[in-house]
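Note that one protein chain is taken out, while the other chains of the complex remain in position.
Going in written order, the chains are labelled A, B and C, and every chain counts its residues from 1.
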Amino acid sequence: MQLSEQALLRAYRQMKLIREFEERIQREIMLGQIPGFTHVYSGQEANAVGVCEHLSDKDYIISTHRGHGHCIAKGCDVKDMMKELFGSSEGLCKGRGGSMHVADISKGMLGANGIVGGGPPISVGAALACKLRGDGGVSVSFSGDGSTNQGTTFEAMNMAVVLEAPQVFVFEDNGYAENTGASFSTGCEDIASRQASFGFPVFSADGTDFFDVYDKAGQAIEHARAGNGPAGVYTKVDRFYGHFVGDPMGYRAKGETEYLKEHKDCLKNFRARTLGAELLKAEQLDAIDEDVMTEIEASVAASREAPRHDGSLVEEDVYVSYA
Amino acid sequence: MQLSEQALLRAYRQMKLIREFEERIQREIMLGQIPGFTHVYSGQEANAVGVCEHLSDKDYIISTHRGHGHCIAKGCDVKDMMKELFGSSEGLCKGRGGSMHVADISKGMLGANGIVGGGPPISVGAALACKLRGDGGVSVSFSGDGSTNQGTTFEAMNMAVVLEAPQVFVFEDNGYAENTGASFSTGCEDIASRQASFGFPVFSADGTDFFDVYDKAGQAIEHARAGNGPAGVYTKVDRFYGHFVGDPMGYRAKGETEYLKEHKDCLKNFRARTLGAELLKAEQLDAIDEDVMTEIEASVAASREAPRHDGSLVEEDVYVSYA
Amino acid sequence: MPVKTMRDALNEALFHEFERDPTVFAIGEDIAGGRGGTGELDCTGGVFGVTRGLLTKFGEDRVLDTPISESAIVGAASGAALAGMRPVAEIMFSSFIGVCMDQIINQMAKFRYMFGGKSKCPVVVRFVCGAGMSAAAQHSHTNYQMMTSVPGLKVVVPSNAYDAKGLLIRAIRDDDPVLFFEHVMLFQSECEVPDEAYEIPFGEAAMPREGDDATVVAFGNMVNVCAAAIDALENKGITCDLIDPRTTSPLDEETILESVEATGRLVVVDESPPRCGLTADIAAMVAQKAFTALKAPIQQVTAPHTPVPFAPELERAYLPDAGKVQAAIEATLA
Partner (left out) sequence: MPVKTMRDALNEALFHEFERDPTVFAIGEDIAGGRGGTGELDCTGGVFGVTRGLLTKFGEDRVLDTPISESAIVGAASGAALAGMRPVAEIMFSSFIGVCMDQIINQMAKFRYMFGGKSKCPVVVRFVCGAGMSAAAQHSHTNYQMMTSVPGLKVVVPSNAYDAKGLLIRAIRDDDPVLFFEHVMLFQSECEVPDEAYEIPFGEAAMPREGDDATVVAFGNMVNVCAAAIDALENKGITCDLIDPRTTSPLDEETILESVEATGRLVVVDESPPRCGLTADIAAMVAQKAFTALKAPIQQVTAPHTPVPFAPELERAYLPDAGKVQAAIEATLA
């Protein structure tokens, strides 16, 4: 698939936005500005963006506990997301959800999800909605390697095939589920073929390579959009940091994450590829970098100032109407 | 695998016992003697017996809502089972469980189970107990085609591989889950390969042929017993009757079950095979038939006479001790 | 007015709403029946026939038979609801709710709150509930009391065909997740049911009996058991208010409190086990809000703290019956 210069710049901007969002919130967490448990996506940006660049607002996605990247890639407002993480009443979810529950239905983003395996069944439902309406929409669920062992994920896969849902299952294998390696927790030879045995094509990609992900995700989404039932994308990728911000990471070799940042960075990779092939110029990418830093800085500044709750609205928004 | 004359006679007896148990209870249900929902196993006898003839009391099995065959094959007392179905306080489970919950832990029979997919996780636990004790025991879960789509079944399969449990998953594909065909409900090409993709060998057998089941189950059980982790058995078989006793069966072609009884009867098949190869004599089998009829008749007579509850013990047996 | 069974009343409600609103669809196991079989399609209509005929009339796109995968069924329903549809999911027996509980209590119930009020999830999940058929411990539970405890859900427990129809129509039109519990002993129960569509509002109790001496609150089939008990007490000169909340969440506290203010005595009846259930919920609410009106201990009549037994005699001992209800009414008057 050939990408226009504009499309390339946009993809880079999205990836960079995710990266800097995640880098910055780690600092804010250390400073005590962001409460709760937070899981960052650094290192996996090519996946969210490589998939979501094929989608529009009429398409749906659902994410996991590690949701910021998918949210940004699907078009959630970064400033509103930041305010949400800060717990502001002006946050994208009015401060009720926080990091693990960022959502924006108007963008087709059905939420991060705190339950491993919670997303795929819900995603199949959104796909069925698209199918019933016949509006050409698809729905994409993102899951980790760990979540591929959860029963709900398997059920969703089989049901999507049976009901011919325009559903794409994306599995981002970052090698770990919390402190347990994927090589231990998945008994199968390889995850992609296990999932494929459910009866849909699974396209494997190098999750550190935007172009590969973009290409394979395109094929999977095309398959689903054309009415052929579900498809899958399996990516091998690396998580730069711990499971959550603050994870001491005893289960990883010393120096592992430094190595990954040096050698497995999808952003560096993208830069090298596009500059090497003279598709983009360094100045263009530098300008984006600067622009992104400014945007993130502004969103943090706004979040610090943003109003906090006073507790009075704790009972609001449970029901549309409770009667 | 070569079977002695004695073993052949025993296997036939077990199958016949199941068959006549199921045939007889259908009559008793029509007569209003047996309350509740009852699912009969007629037509599938070769599966339960072909598997359980490899097991001893130190091995475990767990069954489904369609549990009578597995119970008898694992050695549960037929008279006590009959009393249980009749709701007698002398039943195998004191009339508390009924058809869907027949169990006898002393025989390694961990129960029929009213929840589709309920059994496999529990079975893996029994397998882990055997492994921890190092007593050479294995655990076998029986499931139907329908249950292969339940998340719990998938989870159990992966976990058994990861924990190297001496576990055997038996999948009896009788073509239907209630009123839905397996060809509709399983999106995969074939169930055996989907299950095998979890990382264990799956042996496929003709579920109407005792010898084939016995042979393949032997290989699977040997694999697990030898410490190689789980194995699977997949059988294609037919359900002679409806989902439950009383099922009008609109979803099946007219004459289908008559055809099956004529052409796919594992008992007829066994008779033909053993007589044809001159392994057994007709008189031997006839004697067993007669013997079984007497046993079933006696168990029904005993069950009719057996004491019923008066309601006073409704609160007994919830806890070993509630304090 | 025509007399109909609850089964037929529910079936009618579905036909009305399927016709009225193209975003309504149904999903569940064997709700049509016959997919992948060698016989007829749409021969089942769910184990109790409530969805029968929908597939034939509205087609395969709107009547989705599924694999046995309850988490996927409920998840798909709520995902479709988030995405603008109005699914009606069926979980055969509420006793299977444990298999899909996360999708109910952690997902559909919480979306709106977690998402800051910016989503809605208009999904209905129908369940068969209750004991009385010797279906034993894994097919006979009520579960609605557990679900009442979950913020974000609405919980409906009809006691008769008329209410069932109006409440199901209301449920399908509701913008929040609704769990709808159909008691297994009521499918054949009959009463007058209009042919046309009508709504019964949530949070408004019915009062099938009115009296002076005590207030009886009951749920589902127990409403009928209590009505019989109350009728039998009439010739002893005892009369009672009988309150059927119809929805346990939202709950019509007002009707209960008003009645207790008048009678001073309360009996609460449910066929669930005793701990942390609806009888306790109502009793505690009254002991807090109408304490001064109370003239006697509040009586709870429930099943014992046991699973549901198989043998019919045990099951009868398990279930509250008219005798136990009468005894409780008389105890509160003693």
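By definition in this document, a residue touches a chain if its C-beta (ideal position, glycine included) is under 8 Å from a C-beta of that chain, and two chains touch if they have at least 3 such contacts.
Everything quoted here is computed from the prediction, not taken from an experiment.
Asker: Which of the visible chains would the unseen chain be in contact with across the whole complex?
Answerer: A, B, C
Asker: Among C:53, C:84 or C:98, which one is in touch with the chain left out?
Answerer: Answering carefully, the residue with contact to the hidden chain is C:98.
Asker: Touching the left-out chain: which of C:146, C:167, C:227 or C:256?
Answerer: Spelled out, the listed residue whose C-beta touches the missing chain is C:146.
Asker: Which is it among A:117, A:137 or A:166 that touches the chain not included here?
Answerer: Within the whole complex, the residue contacting the unshown chain is A:117.
Asker: Could I get the residues of chain A that touch the absent chain, sorted low to high?
Answerer: 35-37, 87-89, 91, 93, 95-98, 100-101, 113-118, 146-147, 149-152, 176-187, 248-254, 256, 308-315, 318
Asker: Hey, which chain B residues sit against the chain that's not shown?
Answerer: With respect to the unshown chain, the touching residues of chain B are 60, 62, 91-97, 101, 103-106, 110-111, 113-115, 118, 120-133, 139, 151-152, 155-156, 158-159, 162-163, 316-323.
Asker: Contact with the hidden chain only, please: which chain C residues?
Answerer: Touching the missing chain: residues 95-99, 101-106, 109-110, 113-114, 136-138, 145-146, 148-152, 249, 251, 272-273, 275-281, 283-289, 291-292, 294, 296-300, 304-307, 309-310.
Methods note: only the chains that are shown with their structure count from here on.
Asker: Taking each chain's centre as the mean position of its Cα atoms, how many Å separate chain B from chain C?
Answerer: 35
Asker: Just give me the whole-number Å value for how far the CA centre of chain A lies from that of chain C.
Answerer: 39
Asker: Where in chain A do residues touch at least two different other chains?
Answerer: Correct list: 151-152, 155, 158-159, 162.
Asker: Give the residues of chain C touching no fewer than two other chains, as numbers and ranges.
Answerer: 66-67, 69, 71-72
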